[in-house]
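Of the protein chains in this complex, all but one are displayed in their positions.
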Amino acid sequence: MFELDHHPSGRHFLQIPGPSPVPDRILRAMSLPTIDHRGPEFGALGLKILAGLQQVFKTRHPVVVYPSSGTGAWEAALVNALSPGDAVLMVETGHFATLWQKMARRLGLAPEFLSLPGTDAATGLPNAWRHGVRAELIEQRLRADAGHAIKAVCVVHNETSTGATSDIAAVRRAIDAAGHPALLMVDTISGLACTDYRHDEWGVDVTVSGSQKGLMLPPGISFNALSPRALAAAKTARLPRSYWAWDEIVEANRGGYWPYTPNTNLLYGLHESLEMLLGEGLEAVFARHRRWATGVRSAVRAWGLPIQCADRACESPVLTGVVTPDDVDADALRGLIHRRFDLSLGTGLGKVKGRMFRIGHLGDCNDLTLLATLAGCEMGLRLAGVALKDSGVQAAMAHFAATPAGG
Amino acid sequence: MFELDHHPSGRHFLQIPGPSPVPDRILRAMSLPTIDHRGPEFGALGLKILAGLQQVFKTRHPVVVYPSSGTGAWEAALVNALSPGDAVLMVETGHFATLWQKMARRLGLAPEFLSLPGTDAATGLPNAWRHGVRAELIEQRLRADAGHAIKAVCVVHNETSTGATSDIAAVRRAIDAAGHPALLMVDTISGLACTDYRHDEWGVDVTVSGSQKGLMLPPGISFNALSPRALAAAKTARLPRSYWAWDEIVEANRGGYWPYTPNTNLLYGLHESLEMLLGEGLEAVFARHRRWATGVRSAVRAWGLPIQCADRACESPVLTGVVTPDDVDADALRGLIHRRFDLSLGTGLGKVKGRMFRIGHLGDCNDLTLLATLAGCEMGLRLAGVALKDSGVQAAMAHFAATPAGG
Amino acid sequence: MFELDHHPSGRHFLQIPGPSPVPDRILRAMSLPTIDHRGPEFGALGLKILAGLQQVFKTRHPVVVYPSSGTGAWEAALVNALSPGDAVLMVETGHFATLWQKMARRLGLAPEFLSLPGTDAATGLPNAWRHGVRAELIEQRLRADAGHAIKAVCVVHNETSTGATSDIAAVRRAIDAAGHPALLMVDTISGLACTDYRHDEWGVDVTVSGSQKGLMLPPGISFNALSPRALAAAKTARLPRSYWAWDEIVEANRGGYWPYTPNTNLLYGLHESLEMLLGEGLEAVFARHRRWATGVRSAVRAWGLPIQCADRACESPVLTGVVTPDDVDADALRGLIHRRFDLSLGTGLGKVKGRMFRIGHLGDCNDLTLLATLAGCEMGLRLAGVALKDSGVQAAMAHFAATPAGG
Partner (left out) sequence: MFELDHHPSGRHFLQIPGPSPVPDRILRAMSLPTIDHRGPEFGALGLKILAGLQQVFKTRHPVVVYPSSGTGAWEAALVNALSPGDAVLMVETGHFATLWQKMARRLGLAPEFLSLPGTDAATGLPNAWRHGVRAELIEQRLRADAGHAIKAVCVVHNETSTGATSDIAAVRRAIDAAGHPALLMVDTISGLACTDYRHDEWGVDVTVSGSQKGLMLPPGISFNALSPRALAAAKTARLPRSYWAWDEIVEANRGGYWPYTPNTNLLYGLHESLEMLLGEGLEAVFARHRRWATGVRSAVRAWGLPIQCADRACESPVLTGVVTPDDVDADALRGLIHRRFDLSLGTGLGKVKGRMFRIGHLGDCNDLTLLATLAGCEMGLRLAGVALKDSGVQAAMAHFAATPAGG
């Protein structure tokens, strides 16, 4: 069997912002024998999963499941609803928003990339990567688009590369205020099942998500939640598509099946995940993540290090980006922490590479896991010669001790 | 936990031609905790897997792994190497060849679908669905294409819907004989690791495959093995692509990584699969499948029922299609066998729906599994009122007893 | 990882009369992380298991669970209730009855071993090993024991070495008819959860059982179901005991705990087993085993080979012993079948070594598993040169097809 952890003993601490740690129950379910994806048992499983997903996305409309990474679900959103050369308004919130925009360009769309200008004085990092989406900029841009050339507005709900969570309801209001018919597409790959998300109420047309974050599954399946407007748009959209085509999947899903072979064993895991999350209650799940996030951020503030997300209102309940001092290579630090303390932290991506690391507080996690993580960071920072204002671990302990979960 | 088998006791017999039964060792490996897909352990895993895959595809060139179904790998082959409106020559060998051709059309290509005309007198089934690819028809068609409008020849190596295996080397010779520059694309989703396949030697440009057949994994990852010509073609091909784009994947693979989140836990399974298959030796693996196939077909012949593949030279080592009498609904029969004997058989697809069923002899399987399968079929056929010439189980027992495995 | 099956492909057929094949669900449950055996979760688990066990043993009295093999539960029964030199009446029904009797002697008791005299003309095998317990012999012997020197009557309910199931209610009636105060101890290691067993109604004082047969678990835990009389006897019995002592266990069990470290992960499996068996309903479970047994015996009769149990009324629903011709070494035959067909059959034990083999029809099993098993036997018998009257596989297929399960 392959050696998955080169450390001699103990369980690896996977505290990247996804793939998140998978609960033991889900791992066991995924190891059950594969069944016939055209048999009666599979249909029952499919229907149950699809109903559960609607509860998680808070929608009464179809949720399409793909055997693919989240990246595939981005592509699916674009190719189903848009036509070659279509203008799409996207917003630079970080690395993943940037990748989605690159994808749009690669697929022959004409993305326009709204971005906060300038860099932050304190850290030297781009402002756009330290904030959420500014709905007013979207409204302003759409108002200027009198001819309705813009066919879709695409935003990232929870920017996994920075830890900024944007206000999607505000984006909807902005589009409506501008009286603009553009579709609203939202990536909540890392937000779903960690923080509140309301596909129908917020008027989202396509929600993109994935398995390996709040759903606590390994990567390999991804989602498009649809609105009736999105389904209507797909009827006339002209980007070529086949694997991602919504129509055949939505049709086959009526019986709990898929038009091509689904990712059976990951669906076993998804079944367990839905049982766990809906059994606990989504509100309780969200509260857990908020409480963890507050604890982790209290640690970072105690250290005296900047949090990547500069806007308190947008701080993510899912992950926290920690900016390292100018002269400390964050990836060298991460490597040290991995070697010494068997802890994986998220790397700085794109424009913030080497300048920050990310702590995931999602998935199969609890207070002690996070304290262990913070201890690993604190020891690593000290070994790397970073002068810390105070002990972050002590600050987080104070927080967790003072605020009982579910209290 | 979800009830995956509604029968009260015992292990389900999954004898469809894929997803195939997954060995216990692989299922356990897949249940290990997910690791960081950007960490050092993952890179080592990735490199080892990619090297193993080259051995299985018999190629020195890149093998691209997708988090997707096999259907996705079909799409990948087309969108990477072709441009809108390109003519492609495809060959009707059954349901999956037909689906691939539909996909080509849907993606804006201009497929031409070569097909044997007529129906078979004995069964009334289309001749095209009872034979493999006729290389001479391809040669003839390519010779007529003096302007080289045809950009690719696409054939299915092992037609999972019929059980006919085509001679890919002959297709290569036909293209060469015609002096035609078309790329050769081959789907060996269900052939790989069951029967000999030689990507380089046979001059295949893109080989499409998947996890859930001979590799004995659950569905969820798929493959494109490439030739230098395919890689060159991708540089100028103009179908939009992003998720499927070879270039970024091949680049990231140099370090054992992927440009987007890979299907980590299925890759654990793939690692085990490669250890098992290469440890046994591919020749021994192929011999196992041939021996099983001969046993199963001896049973069908004893029953006096037609085998879907009418050409002995093309009979698949992976599955056997069994044609039921005119007045017996093969799907009702399958339903009866499933309910009574906890056995899943493959359904008749497309043009042969209701007229045949398919027995898979691949994956984690052995003589007794196949005898059990044949016993289930034989009891079911009798219960459905089908007059059988003789006992197929006895015929297969005679075969298996007389020919020791590895002998 | 250790290679558990030296065959290159497929799942091993474990058709010995225990350890029986373990359902996938149970294997997965057993692989969950070990918890604190003194924590609150464990207590809840313990109480649930103990309640479920009472339903399976059909008793309102304590069922003691040991971390040990079934052999340990034999010892526990003897050392808790008896004193050095006590006379115990045991009945030779086969190898396991013999081993229990040897154990009694080794522990300083004075076992008397009732046995049917003579050998069977047809097979040359001892009569005692081809029949169940003759209650009338017990009654007769107890009537002769006017001084009540005999302190216990010990019988095996389902003789795993021969496949004869004895009538325990009749033994109770015999003891009562003799007006004898001896305790009744019954080994139903391989009978429990396969065939009806009624600890309370039948007036059994100590029932001995184990995990690896009808409970479909791996070996490692065993049971003593007790009567109030047994508990009373333990107060004065003088054989030394500590590990096996009922008193401390019964006391700790009130809270769902054990006085020493229990076999936690096997108890996870036991929880699943109880859910499965009680969910299906014990009567349905028993009917399944009876139906399987009839099918297997129809095969043996078709072969024309003697069934080890010569008394139809005692034929076991759990296993069938097959007597081989004089000149065929049954163990060589088993070896051949194992090598060629990846099938494990039970060996002949003790006085029938080399003269018979045993087919288990218990555990995670179904019609096709048994037909595969019979096919393996039939091919093996033919390869060993045994002349068979007819095909047993065909006979069993006829049976299974004609009698739907649960019908």
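Per-chain numbering from 1; labels A, B and C assigned in written order.
Keep this in mind: a residue touches a chain if its C-beta (ideal position, glycine included) is under 8 Å from a C-beta of that chain, and two chains touch if they have at least 3 such contacts.
None of these values were measured; they are calculated from a predicted model.
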item: Options C:Ile175, C:Leu192, C:Ala234 or C:Leu266, residue touching the unrepresented chain; value: C:Leu266
item: Missing-chain contacts mapped onto chain B; value: 1, 24-25, 28-29, 31-33
item: For chain C, residues in touch with the removed chain; value: 1-6, 11-12, 14, 16, 18-19, 21-22, 27-41, 45, 48, 66-72, 74-75, 79, 84, 102-103, 106-108, 210, 212, 218-221, 239-243, 245, 260-266, 268, 271-272, 338, 344, 347
item: Residues of chain A (touch criterion as defined above) contacting the omitted chain; value: 1, 7-11, 13, 21, 23-25, 31, 280, 284, 288, 340-343, 364-369, 371-373, 375-376, 378-379, 382-383, 391, 393-394, 397, 400-401, 404-406
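Basically, only the chains that are shown with their structure count from here on.
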item: Chain whose Cα centroid lies nearest the overall Cα centroid; value: B
item: Centroid comparison with chain B (C-alpha atoms), farthest chain; value: C
item: Angle (degrees, nearest 5) of the CA superposition of chain A onto chain B; value: 180
item: Intercentroid distance (Cα basis), chain C paired with chain A, Å; value: 54
item: Cα-centroid distance, chain B relative to chain C, in whole angstrom; value: 46
item: Where chain A touches two or more other chains at once, by residue number; value: 1, 28-29, 31-33
